[in-house]
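One protein chain omitted, others in place.
By written order: A and B. Residues from 1 in each chain.
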Amino acid sequence: MASHSTNMRVKLPLLCILLEAVTIILFAVFVRYDHETDARAWHHEMQVHNESNIDNDFYFRYPSFQDVHTMIFIGFGFLMTFLKRYGFSSVAFNFLLAAFGLQWSTLIQGFFHGFHDGKIHVGVESMINADFCTGAVLISFGAVLGKASPVQLLVMTLIEVTLFGINEFIILNIVGAKDAGGSMTIHTFGAYFGLMVSRVLYRSQLDKSRHKEGSVYHSDLFAMIGTIYLWMFWPSFNSAITAHGDDQHRTVLNTYYSLAACTLATFAMSALLSGEGKLDMVHIQNAALAGGVAVGTSAEMMLTPFGAMIAGFLAGVISTLGFKFLTPLLDSKLRIQDTCGVHNLHGMPGVMGALIGAIVASLATAEIYGAGMDDVFPLIADGTRTPQSQGVFQIIALFVALGFAIVGGIVVGLLLKIPLMGSPSDTQCFEDEIFWEVPEDEGGHGEMMAVNAEDNEKQLHA
Amino acid sequence: MASHSTNMRVKLPLLCILLEAVTIILFAVFVRYDHETDARAWHHEMQVHNESNIDNDFYFRYPSFQDVHTMIFIGFGFLMTFLKRYGFSSVAFNFLLAAFGLQWSTLIQGFFHGFHDGKIHVGVESMINADFCTGAVLISFGAVLGKASPVQLLVMTLIEVTLFGINEFIILNIVGAKDAGGSMTIHTFGAYFGLMVSRVLYRSQLDKSRHKEGSVYHSDLFAMIGTIYLWMFWPSFNSAITAHGDDQHRTVLNTYYSLAACTLATFAMSALLSGEGKLDMVHIQNAALAGGVAVGTSAEMMLTPFGAMIAGFLAGVISTLGFKFLTPLLDSKLRIQDTCGVHNLHGMPGVMGALIGAIVASLATAEIYGAGMDDVFPLIADGTRTPQSQGVFQIIALFVALGFAIVGGIVVGLLLKIPLMGSPSDTQCFEDEIFWEVPEDEGGHGEMMAVNAEDNEKQLHA
Partner (left out) sequence: MASHSTNMRVKLPLLCILLEAVTIILFAVFVRYDHETDARAWHHEMQVHNESNIDNDFYFRYPSFQDVHTMIFIGFGFLMTFLKRYGFSSVAFNFLLAAFGLQWSTLIQGFFHGFHDGKIHVGVESMINADFCTGAVLISFGAVLGKASPVQLLVMTLIEVTLFGINEFIILNIVGAKDAGGSMTIHTFGAYFGLMVSRVLYRSQLDKSRHKEGSVYHSDLFAMIGTIYLWMFWPSFNSAITAHGDDQHRTVLNTYYSLAACTLATFAMSALLSGEGKLDMVHIQNAALAGGVAVGTSAEMMLTPFGAMIAGFLAGVISTLGFKFLTPLLDSKLRIQDTCGVHNLHGMPGVMGALIGAIVASLATAEIYGAGMDDVFPLIADGTRTPQSQGVFQIIALFVALGFAIVGGIVVGLLLKIPLMGSPSDTQCFEDEIFWEVPEDEGGHGEMMAVNAEDNEKQLHA
């Protein structure tokens, strides 16, 4: 069944071992425990600063880290299992890309953010940031889901993580924008990057695999595991690296309300738009999450609960509309095949989140933030910027993210066209069997055979 | 397939948008960040009271909140996916009701508990309480599972949340009862409320849908995801809003032991009662959780570990017996059709939990509680009540909960009989297809077709 080109026996082991070996060598040279993870340093710090163990950042952030970790590995992984015969690849390639991405990202982000005396210092915050970066990669993965080999995906991860680190450094450290939950750095960047890759890799004959692009009953339930985990833990995602105290607390609260309002908008729009007044699982699985993206920049700000709800509600409406009307247009008019609809879940809500962040930043006053201004807007607190100029810089950051995503995605797309990377043919898309030993459910029974039967039927009719 | 009355194209969007719009307006008028979520207020408080960020209630309660959140959205949602062709509705209506319920509950509970200077103050504790309230609604949902439209369910949520808030206020603030894990306010109230709704909506022709009321192999495994999450995180549920320190710690411990003992009782009873000495998944999925309900009131008290185990063991026995003998009787004699058997998991164990709470309260002594009395029984600590009178008030609280549940459930049941709400006909119960675009597993294969084949067979035999 597997043609020569998709045979992974040599390519994938070579690439995995090469990437891991280089990573380990770079870790050996550059990566060290930070002052809260190192035995000597932490005990020294406690003594000198009269601190106790509870002051270790671990206790402020580790529960949030594990929620983020769950979103990355269970959330993204299972959300993509909706395809009827691509579940193994969805959850396991997600696993592979994230496992490599978090290591590579520790190095890239470390060079830009955590470089002290020639060393990269790691701890719970670097773990969260590394997981965040893999989130962008997994969003891009959603755009090309079912259409790329694991070798292509690892190459994409390598470059996308690198560009993510540069883009993030420019946005946060040079432009001085705020983006705690990554509306710009993660969602906008990841979505448009993936869409550009998908554009360059456009498959004019993808119709030959379309009958496998749908779901079956239980694959939709597996996908709901991903949806619900993403939805529940999004407050932890947006708040994971905000300042201690009110900032983490407020970010959680805003995200929670935004998502709740988004869910009602999604059910409303789904019933309104779907055929015969029925609900569509694609909308519920995806659009109900847009509320988390839409407050990714602004949730740490004094957005107000009802402001968060308005943002979430609008995101749910826009996202559902996108699934209904825009995704088919992107395919037919712009030649962008977006398997998971990441443009609707991450692209448009990401841009929306950036704009909301700019507006809320420009409305910041000393009256509202008090002594907490320094945590949220340090450049306003120290007088470097007015709220209005902070708002302008937030907008600039959005364009930086879009620029990196579009140029980076095109470059990576072209790179992935190089032969020998095991890209599946147009008839082999959305299909586990080319990369996996799939259990044989022989005898005309079971779901896989059901799909095969369907294939046969379609071929007979063709 | 969908008859006019179950068509959701107009009704559901209208209702969702109306509810969300009203909610947002009320939030805009009334809801504000509390002193630990507001940037200015928290920084002011830290300065004035010489506190540090770790004193923010967020760090005491957020991990528990996320466990509770997981119980509400994954636990309840997947527990109800056991039905062979109602999985989409189970997990997604659960999602919709909880998403609306937590917003509405923030307002209702806020008016009763968190109203300061005309404003409702929100933070992690209000988030937990809002999630708790949705738990009661989801219990009621279990009683009518498969028999109500999303419009009916949203109307039920609107009123049940409102009554929950009033009932809870009376029990906790006027009667002065303790009920941290909600044996009375959540489980007893939610169960009898749902049973009364189901009674009023009694379907004499439900047999026409009975063949769809069972499970298939993989739907039972999806349901076990719900069961295990509820079981694991119940200690967090019962302890989420108890006092800091020993109270949270002890509540967790008691609940953990109660559930472990309950599990052994459930396996014992299931093997004893089932046919041919085999175990029944319905018992394991449900009765093994009764131990969490049965210590919902008393787990924060000095129940002792072995006391918790006895409570849990008895709950498992009673609950399994209920599934075997009482559920069929409720249907045939009392005309109460209880799809998920909430009477066995929440009703009887809830009443039992209230009684255990009353007994343990009446045994409280200064010797046992020391300076910790003030956290558990403030009215005993300040001399307002004797332990015995506290016990009596606990019993009074149980009757308040039962009264609100029964009257409220009847009223809501009557309201839901109003036409135009899209109630499915007796032949359409336990069926996703009337509300969802279900993927077509064509050609006589896959589980949905299996069910259809079974339908055909039954119709032939009829």
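Note that contacts are C-beta pairs under 8 Å (C-beta built on N, C-alpha and C of every residue); 3 or more make two chains touch, one makes a residue touch a chain.
None of these values were measured; they are calculated from a predicted model.
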| item | value |
| --- | --- |
| Which residue of B:13, B:63 or B:349 touches the chain not shown here | B:63 |
| Residue of B:116, B:249 or B:335 touching the missing chain in the full complex | B:249 |
| Of A:189, A:222, A:323 or A:369, the one touching the omitted chain in the full complex | A:222 |
| Residue in contact with the excluded chain [from B:73, B:164 or B:369] | B:369 |
| Chain A residues that touch the omitted chain in the full complex | 2, 7-10, 12-13, 16-17, 19-20, 23-25, 27-28, 31-33, 36-44, 46-47, 53-54, 56-59, 62-63, 66, 69-70, 73-74, 77-78, 81, 85, 87-88, 91-92, 95-96, 99-100, 102-103, 122-124, 127, 150, 218, 222, 225, 434-439, 441-449 |
| Residues of chain B (touch criterion as defined above) contacting the omitted chain | 54-55, 59-60, 63, 67, 84, 214-218, 220-221, 224-225, 228-229, 231-233, 236, 244-250, 252-253, 256-257, 259-261, 263-265, 267-269, 271-272, 274-281, 284, 288, 302, 304-306, 309-310, 313, 367-373, 375-376, 444-447, 449-450, 453-454, 457 |
